[in-house]
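Missing here: one protein chain of the complex. Every other protein chain is in place.
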């Protein structure tokens, strides 16, 4: 799992969130920070800045059976797939696919409003709009989302709107750094809440375990 | 994992195919045959015959954290989800979702022509038609598919048409009983070949491991 | 016409609503109650409980030229079509198709909120989402809907929201038991209101009259 | 029923095809030829030439409960609906809607290749593309289609391609003048063949009978 | 450029709005009023009234390299394309296409509510619904829109709702007579505002300049 932003704290948070997927004798799950990455991936320029470093990393990494790009914009997914014959997973794609296996329509919790057009564009690209209930933003920074005391309150409020106004039966957290809130948010909303990094690593785990 | 047909040999084949997903200290994966099921699920009547027995089974099973219905028509998926609060996965849904994480467009290898309209109807229901390259049938019985000597030849031939004529970048095997051929077919075609039962169990594994 | 729930009063209501379609020397229209059905079809389990009884009924009925399943979930439609060579109509499908012949976009009046995801799933399956304006629930029981004094008030209120907020140009009543309110609701809303059972029987009438 | 072309022989053919829908004490079904119409509606200019005459006819006709426009391009459908408060049906719309009630995917038998883009454009307008298997042309003139001795042979050939190559489970005859071949073509192909004028009049019959 | 309504003031307004597209030695841009047109095109009957006069005009005009129909319903577009081998552009089509080159999702400013179903039907026909954010009406007459003092206020108000409530990133003015407000509305809203007549003439200019 590669965190394309250079914020090690986010990487450590993800690493902790993946603990339940580490099984004795199962595939090893290693988390790394992309040194070249910006501190946060918030703009399209941030997205573009990491595509080639990610591809290079994957081309040069020979002891890994599958890769996960841990940013909800799936930066560089296609160039990485071109760079290596091994499977590469993006957390946005896997988060949405996993949500589709858990409920009729999904809602997305974005961090900022300005990400929503980018996310919608990407959902259209994936051909996965038909079961979108809606996407709404928290209006917080990535840093606040990870650590802020009132983040869970805000997530509950926005998640409730996704569920009750938009008709979502499941929620995708639209950021790699929200995992710490997943279980409590799910409990409050009463519908499945998907952490996309966990989903992507779980799918990668399956791909690795099942490879010939 | 429940095999809704009553053919124990199919269940044993699935059980063997899931071996790579059994990790020390990981979730246990148990396979059972639905006693009430028909010998094969080939018609819509076969599908309907197993929906309520599956729901009853899930309602009455309290020591299981997630269920997988191992038939490519996902019989009873929604009634089972109503019957239990725990996650229920269908192999057709999970097979297609997994294929979407591995390539641009997917092809489906059906066993018989008459299943194709049913599968297309279900793909429309799931809102997952946009990346379908095509579906083609082997023209074999379920029994022949599982064991026939020439099955791999026929799968290669039809898979090649899906890849080269229809433009599929990944193949979903549209039956629970084809797992034994997966690795060799993937090798021959040079594109990912997805066994949907393996995919569904991998997704269930993630859901169980990540539950609060 | 088969009412898959075992509530004879609903069957009698439908029977009365079909009176205008009985013509001298025209096809006979008979209404029956499915003895094995639940008292109301409200859950997915209720839906599944009637699929095989309906198929058996149709397979064993030889003096009927076409069948109509009078429940807005179209339970068993495809297994019934497999069971008989004669045409089988579902009232949800026919109600929506008829609405499409009467206005630009249609709204659906559901009885309960929990039916809406099931209905949306089915609309997607039929490929008929493109002209859906919206679906809204009355929040009443089937029994209240059929007989309650204030039902028409509530239907008018919800129908008005479908028309004015969602942009519906025609309304489909999403239940077999609402026929008694159709004419008055249409008068109040000023746009076509479709009773799906009447629509399905009218389409069946055409199919029977026009068969070779 | 108004035939927008001025070919009385086509009108008489339609009139005969509607005989089974005339019931004692049922709604009367009258067929008329639009005097202002071209001899055949083959081009977009022919379509436009009849829209206002049709609207005028409907605005000035007070003793009719519903109208059917009997041309597979549904010329003037929306201006006619604006001109009268009574229901107006187009045969293309009703033919496709009826086909959707009879099979999973429909094929369309056009008369000429050049009509196909116009028909596809109209299917998109109606939001009814999702279940289209394909459209293929006979390559005959309207006159040949109605009367030519070898027409049935050609229809069988093209219908077989729609069924076997394109995967159609039902066929819509894309012209008002093909009714005489319907029953025999259905018998040869073994799947429902829909005459759209009959379908539209059947739907109109339902609308009239069920009006308050 | 043909204004299909017979209001010369609208034609003069369009003519002025096209001034920036007149280049020395560039293609000449001439604006004319369709003498046979109604004073405003507000109903479907108005649309139909101008289709054949437009086609005749184009068939009989030999000194023009491309045509633009300046009414947001694109009346007669397809019959005109049949009538001449030279390119014919409709302003609704070109306005939406141009909007798609300027932002993620577009909103449409209609003049009256009753035009919205017609516009949606046409967007579906063009296959261009996927990036529609929404359409909202000013509730003004064509005359008020062109000249009314408070029109810009009302356009700003409705444009703001399209931007903030519906998520539009660009606005298409859904009428040929709004050009005078374009620049100020764009300034107020801070997102591109498209005058469709200007867009269509710009596309026509390209087609003419680039013709062999």
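First chain written, first letter: the chains are A, B, C, D and E, and each begins at residue 1.
In this section, a residue touches a chain if its C-beta (ideal position, glycine included) is under 8 Å from a C-beta of that chain, and two chains touch if they have at least 3 such contacts.
Computed from a predicted model, the values in this text were never measured in an experiment.
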### Task
With touch as defined up top, name the shown chains that contact the chain not shown.
A, B, D, E
#### Entry: Residue among E:15, E:48, E:135 or E:195 that touches the chain left out of view
E:195
### Query
From the list E:31, E:70, E:83 or E:97, which touches the chain that is not on show?
E:97
### Summary
The listed residue (E:38, E:53 or E:87) that touches the chain absent from the view is E:87
### Query
Thinking of the whole complex, not just what is shown, which of A:51, A:64 or A:156 touches the missing chain?
A:51
### Query
In the complete assembly, which of E:126, E:161 or E:180 touches the absent chain?
E:126
### Query
Hey, which chain D residues sit against the chain that's not shown?
116-117, 120-121, 124, 129
#### Entry: chain B residues that touch the omitted chain in the full complex
104-105, 130, 167, 169
### Summary
Listed in rising order, the chain E residues that touch the chain left out are 20-21, 23-26, 87, 89, 93-94, 97-98, 100-102, 126-128, 130-131, 182-183, 186-187, 192, 195, 198-199, 201-203, 205-207, 209-210, 212
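Note that in this section only the chains that are shown with their structure count from here on.
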### chain E reached from chain A - shortest hop count over touching chains
1
### Task
Answer with same or different: of all residue numbers used at the interface between chain D and chain E, are over half used by both copies?
same
### Whole-Å separation of chain centres (CA-atom averages), chain C against chain D
26
### Message
Please output the residue numbers of chain E that touch at least 2 other chains, ranges allowed.
### Response
121, 124
